[in-house]
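A single protein chain has been omitted; all remaining protein chains appear in their positions.
Per-chain numbering from 1; labels A and B assigned in written order.
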Amino acid sequence: MVTYFKEILTGFYSLLAGMAVTIKYFVKPIVTVQYPRQKLSMSPAYRGHTEFVLDLETGTHRCIACEMCARICPSQLITVEGVKIDPKKKVPRKYVIEYQYCSLCGLCVESCPTKALKFSEEYRLAGFSREDCVVDLLARLQAQQQRAGLAVTPRPEARREEGEAKPEGEVKG
Amino acid sequence: MGIEEKLGYNVLTTTLEKLVDWGRKGSVWPATFGLACCAIEMIVTAANRWDIARFGMEAFRASPRQADLMIVAGTVTKKMMPAIERIYEQMTEPKWVIAMGACACSGGIFDSYAVVQGIDLYLPVDVYIPGCPPRPEGLLYGILKLHEKILHDPFLTAKYRQKVEARQEVA
Partner (left out) sequence: MHEPGQEEKTYVLNFGPQHPSTHGVLRVELQMEGEFITKAAPDIGYGHRGHEHMAENRNYQQFLPNMGRVDYLHALAYNQGYCMAVEKLTGLEVPERAEFIRVITAELNRIASHLLWVGAYLLDLGAFTPFLYCFDDRENILDLLDRVTGSRLTYCYYRFGGVPKDIDDEFMAGCRAFITRLRGRFKDYDDLVTKNIIFIKRTRDIGVISKEQCVRYGLTGPMVRGSGIPYDIRKSEPYSVYPRFDFEIPIGERGDIMDRYLVRIREMAQSLRIIEQALDKLPDGPIMAEKVPKRIKPAAGEVYQAVETARGEFGCYIVSEGDIKPYRIKLRVPSFGNLSILPEIAVDTLVADLVAILGSIDVVVPEIDR
């Protein structure tokens, strides 16, 4: 009988002790982020989808369309189509990532020989269809250049005849 | 809503529909339904840092019959698919589906024999959230997109019914 009441008392005390902890945190500052009303800044290493590094010296990207990233990608989601603008230089005509397959491992960024890729800080990426998740890196770069007030890198056109190394499109850098 | 079937589309029903949609937007109850990694981020969204209660969604329902929204969070395997389909069918209309994460959107990196290559092969998905896993902000952004859709989509009206029937015929 004594143990019974003792148990009730200790139980009651334990509940009070727990309540005290809760009350203690009631007056502490809140930890909730007010996300939709406040833009969050991502950590410096944050991995969003990849994007081209805007090289400020040349005002364009550094991609040489070597397809190293496309080859190392575990999900094979990178499509790179290069075009030769002169015998020694190749630039991408199309660089598309299908972000819905991406596992954000970062192998593409590390494998790039010219360090042309970086992670974007984009986190708002929801869409109404699968196709909304496809990111065109060249289009993204062009928008970025426009915002920075730089000359926009045009998309080089595909060569009409094979074997003819004729520069097409105004590609700088 | 159902009432317009009797009254037809007029000022009264469409205005009421707007009100009802606004109400639906404010309290979407998700089903407690975690499959893999993304489920943890879903739980985190419900915890204190990203308090999902700010959107009236803190009531995670264990029973699909009380839920409006299914957040498919994680890899869907072929063994799990019948269970998911059943849960979806048990949910009451109107219902929405969010495909959270790369696996639910498209199969993600798991291009293997056991994994369903995207939940949209079986269920009508409203919002896709890519990322592996998407950050809680990403999920919240997806939920905001869903709210947008709830406000603007004539859900469960005659048009939608026809769409569903047409889809079933094709399938």
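Rule of thumb we're sticking to: contacts are C-beta pairs under 8 Å (C-beta built on N, C-alpha and C of every residue); 3 or more make two chains touch, one makes a residue touch a chain.
Note that the structure is a prediction, hence the values are computed from the model and not measured.
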| item | value |
| --- | --- |
| Given B:Lys18, B:Arg49 or B:Arg65, the one touching the chain that is not displayed | B:Arg49 |
| Selected from B:Leu35, B:Ala104, B:Ile129 or B:Ile150 as touching the chain missing from the view | B:Leu35 |
| Footprint left on chain A by the chain that the document does not show | 7, 10-11, 14-15, 17-18, 20-22, 24-25, 31, 43-47, 72-74, 103-107, 110-111, 119 |
| Contact footprint on chain B, counting only the chain that is left out | 32-37, 39-41, 43-44, 47-49, 60, 62, 64, 74-75, 77, 79-80, 83, 87, 109-115, 132-133, 135 |
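Just so it is clear, only the chains that are shown with their structure count from here on.
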| item | value |
| --- | --- |
| Chain centre separation (chain A, chain B; CA means) in Å | 25 |
| In the complex, chain B residues that touch chain A | 48-51, 54, 102, 105-109, 111, 118, 120, 126-132, 134-135, 137-138, 140-142, 144-145, 149 |
| Chain B-facing residues of chain A, complex | 31-33, 35-36, 40, 74-75, 98-104, 123-130, 132-133 |
